[in-house]
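Got a structure for you, written out below as structure tokens; questions coming shortly.
For this depiction, one protein chain was excluded, whereas all remaining protein chains were kept in their positions.
Should a chain be cited, it is by its letter among A, B, C, D and E, assigned in written order, with residues numbered from 1 in that chain.
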Amino acid sequence: MKIRVVVPIIVDIFDKEVEKEFKAYSSENTEIEIVHLDKGTASIECVYDESLAAPDILNKTIEAEKKGCDGVIIDCFGDPGVKAAREIVDIPVLGAAEPSMLFACSLGHKFSVVTVLENVIPMIENIAKVLGVKEKLASVRSVDIPVLELHDKEKLKNALYKEMLKAIKEDKAHVLILGCTGMMGIAKSLHEMLEKEGYDVPVIDPAAASIKFLEALIGLGVKQSRLTYMKPPEKERKI
Amino acid sequence: MKIRVVVPIIVDIFDKEVEKEFKAYSSENTEIEIVHLDKGTASIECVYDESLAAPDILNKTIEAEKKGCDGVIIDCFGDPGVKAAREIVDIPVLGAAEPSMLFACSLGHKFSVVTVLENVIPMIENIAKVLGVKEKLASVRSVDIPVLELHDKEKLKNALYKEMLKAIKEDKAHVLILGCTGMMGIAKSLHEMLEKEGYDVPVIDPAAASIKFLEALIGLGVKQSRLTYMKPPEKERKI
Amino acid sequence: MKIRVVVPIIVDIFDKEVEKEFKAYSSENTEIEIVHLDKGTASIECVYDESLAAPDILNKTIEAEKKGCDGVIIDCFGDPGVKAAREIVDIPVLGAAEPSMLFACSLGHKFSVVTVLENVIPMIENIAKVLGVKEKLASVRSVDIPVLELHDKEKLKNALYKEMLKAIKEDKAHVLILGCTGMMGIAKSLHEMLEKEGYDVPVIDPAAASIKFLEALIGLGVKQSRLTYMKPPEKERKI
Amino acid sequence: MKIRVVVPIIVDIFDKEVEKEFKAYSSENTEIEIVHLDKGTASIECVYDESLAAPDILNKTIEAEKKGCDGVIIDCFGDPGVKAAREIVDIPVLGAAEPSMLFACSLGHKFSVVTVLENVIPMIENIAKVLGVKEKLASVRSVDIPVLELHDKEKLKNALYKEMLKAIKEDKAHVLILGCTGMMGIAKSLHEMLEKEGYDVPVIDPAAASIKFLEALIGLGVKQSRLTYMKPPEKERKI
Amino acid sequence: MKIRVVVPIIVDIFDKEVEKEFKAYSSENTEIEIVHLDKGTASIECVYDESLAAPDILNKTIEAEKKGCDGVIIDCFGDPGVKAAREIVDIPVLGAAEPSMLFACSLGHKFSVVTVLENVIPMIENIAKVLGVKEKLASVRSVDIPVLELHDKEKLKNALYKEMLKAIKEDKAHVLILGCTGMMGIAKSLHEMLEKEGYDVPVIDPAAASIKFLEALIGLGVKQSRLTYMKPPEKERKI
Partner (left out) sequence: MKIRVVVPIIVDIFDKEVEKEFKAYSSENTEIEIVHLDKGTASIECVYDESLAAPDILNKTIEAEKKGCDGVIIDCFGDPGVKAAREIVDIPVLGAAEPSMLFACSLGHKFSVVTVLENVIPMIENIAKVLGVKEKLASVRSVDIPVLELHDKEKLKNALYKEMLKAIKEDKAHVLILGCTGMMGIAKSLHEMLEKEGYDVPVIDPAAASIKFLEALIGLGVKQSRLTYMKPPEKERKI
């Protein structure tokens, strides 16, 4: 199967690491194709960024279907453009937040998300509300590091570890989700750090969650419901 | 006070009627300015349309603030671009769905929305979820008439009346909301038709609700919370 | 338009300040009339006080309609007698809690109320439940100052400021509501104090919210639904 | 133990039947005392009636405590005055709705209430909301018979039976509650009628539920929490 | 009336104290019969223990009905086997958690449970969810003492008192429930300790709650709904 991963930003600095991450988690016979945007923003950290990125995300999604892809991943924890994309193609489309939250629901009593900046906390809580799993969400916390500074992995891991301990102790989280797809390649070692402290809890990498969930949907032979995501009616559109 | 109404479509066919509607409901000393989009779609009937309209909605909002407006209304029941717009300006921004639903909450036990097409029902239910008033929503129904065919007012009124009766009898709605800002100038006569049938229930015109709610916010001297709608960080943006 | 404000207590000590407050927020062409009760209690701080005040609140409401008022405000954050009053007149009736909470819903992700005494916290939470907006309520906090000691404005402001900071930091409130109509004339300066601390959040004055909401309803030409608030059947009543 | 039953209306026509009903369900060593109101209304069918009845309900409750009663029942399905009464005495106070709903929660998946008139449906749904059991409430239905016409038992039973079947078939109710304390002495035969039709579901008599629940609370040695129902502060009260 | 209490463990060490406890709270004319299990586990502290205990709990329940008992109590706060038991007999069956939580709902705004070990917290929260009263549950806390070490009453009381104070102050609990039926004979003195500290809140003994609730149901003449708990179809069963 062939899957296109849309990195919904206009810079290519994450492309290589994203490709490595997705290849690490995808099945043997899954072909991964990484693209980034021509128009949009350098990172996604607010609803404004999401709105500017959406039109080109939709172009890249239509392109993916034309090229014969079996599914599309919008590689961002804000799930930007995902609902619109599901309307316009006949292949499954996922962001990173929904699959992470749904896996978390099956793994423990309540889950917390640890994300980059405070501004995105309401956005993430609203995703959980619309997805219908708000009741399982213990908290959303942030490490206060902008997306474009996530490359310092040691700093990032320490900051995440600190918030994760608070999520467990204060918010009663039993499962943890990394709340930004820029937080790559560190889920496993965070799990180990927490286990050493006596907390054997799953730590979910959102990119990994999205690829496994999408492969599962394709394996099941299902796509989004056309009663929720009807094909847009024909009309004049000027972009 | 000066208010800009953004009609979030690329055609001007509604502009005059919209202006008349808003002037009918606004206070004496409120100045109304109507603009439509340069880029976007001919009508908004799905998430795809909303996504394409959002970038220019945001331009028109920034422009409004620069010109000294005291508030902005995005004149559509899908509230497209509203959350992003609140991030980028320091004046209150409203769509039509939120104010209609909040007024409805105060007027009766449960409310129903009657909208244009089935595809927008999940969108409207999700607005109620995110706004936190889902529990008060008895139902969302549709008359199955596309936005661009709403001009036949008699057909529209009859179709709405039929669905409103069902909302009252089957879904136990006590308040009714017209679920599209294209349904102008008919709320009062629908109220009368229902009252004749023995149902003295409020019928809310969404454009009227948005202007009265916005005038009230401006009168209170408040705008959106900067903890929910933080100013977007500086970064490269290419549109 | 003419609006009666019922101050639901048997003392007149607040009347002048209430009049000033309402006139400050009402529109130019709104006429405000203040009345207090003949029977009831010196302040409202528990359900018992509300129950004793309700019968005369209802008298004053009937009187208002007879005198040609366009709407009635019961000037108390417990909304005492409001539902009963809506049954017996054909003009809109509001307390102070409902409008404050509904405006708060549109301004940010979650809101907190800071009120006078601990005993009224369950009452206020129950209002939010019945109104259907419980999910948006971050917390109700109290300053532990009885209604009849609210006149020391500096003490009050400092106590409110302290609790508001806790509401923001600990309860994640993004909007704040003053939870007693006796807390007059201080919303603006509390907003400034919080803004200086880095929290640009709306602070809602409940009396101001009630008058702006009522003017909006009257402007919309709507009143309470007769399916929720049916006219009481004729029968023997001895008071 | 000694229990006062306050019939919260100003007529004595129900007193004898109420006494018989309560004695039928109370334990051997329970002494039942019936009183009705001096001031209030002839029946309770709206919030307005409840508000007019409340002050004398509170008098009768204080009197009960002074006379050494171990608990008080306000014999009405609207639970009028119950919360205020709990504030002012140190003995448990119950209406009829809360105990009926709580027993129903333990007996089956969902319950429906069948009451007298449509106007009280929102009142009953709000009681379930405030009590926190809204999720278990399948529906509230009415037979459209005023309280003062409930004496025709055959007509009443047939009307109730018809609505109960609809509650079971359409609303998926598994437990049924008679939603007015005027519906005395018929729960058992309604249960039999439903059982014959193949529906072996509990039918709860609200007066019986209130006396059994109150005896249980007294047996447990508990009364209402003083953190929810604090003693009203001393102040001027003029009634 | 005759009630069988099934102590769902394979050791008899609690039997005498259980008998004393139940006799202390039951009515004069209630006959109490205590049995423990032949197969199962020495205590119940996880879902695994509950699953192993269930088959013999069901045997003991069938036996009770055959012997003419009027009701059965499964004496454990995890309510193990309760739903299955309700399917197979025509007499009411209760565990200890449901009655405790339902009494708590009527006594105050929110309740907390203080239980033995952390592992049972999700189990107890899930009981509240399924019972439909999750909204009233302030928190579940634990004292970290295994069931088989509960005999040191002073240690237990002090540990409970400490957690109860936290439940009141931090979680805003207004009613408290002892979350293990092994915590016998101490509810009253915990209530006194809290009252001395200024918190006059009910403390519910779960065994006492179960017997009073069951006597009430039997007095009402009702049992579980056969629409929720249908009789199991005939089929091959090998145990």
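For the reader, a short list of remarks on this structure follows.
Going forward, a residue touches a chain if its C-beta (ideal position, glycine included) is under 8 Å from a C-beta of that chain, and two chains touch if they have at least 3 such contacts.
Note that the structure is predicted; figures quoted are calculated from it, not measured.
Residue-wise, the contact with the chain that is not shown comes from A:Ala209, picked out of A:Cys46, A:Ala64 or A:Ala209.
When the omitted chain is restored, the residue from E:Asp15, E:Glu33, E:Glu63 or E:Glu87 that touches it is E:Glu87. Screening A:Glu21, A:Asp49, A:Glu65 or A:Glu98 against the full complex identifies A:Glu98 as the residue touching the chain left out. Residues 10-11, 38-43, 45-52, 54-55, 58, 81, 83-84, 87-88, 117-119, 122, 126, 129-130, 146, 148, 227-230, 232-233, 235-239 are the ones on subunit E that touch the missing chain. On the side of subunit A, the interface with the absent chain consists of residues 25, 27-29, 94, 98-99, 102-103, 105-109, 131-133, 135-136, 168, 174-175, 188, 199-205, 208-209, 212-213, 215-217, 219-229, using the contact rule stated above.
The rule is short, and it goes like this: only the chains that are shown with their structure count from here on.
On a Cα centroid basis, the chain most remote from subunit A in this structure is D. Residue numbering at the subunit D/subunit E interface overlaps substantially, since over half of the positions present are found in both copies. At the centre of the protein atoms shown, by the Cα-centroid criterion, sits C.
Centre-to-centre, using mean CA coordinates, subunit A is 52 Å away from subunit D.
Distance between chain centres (mean CA atoms), subunit B to subunit C: 27 Å. Shown for subunit E are the residues that touch two or more other chains, namely 109, 174.
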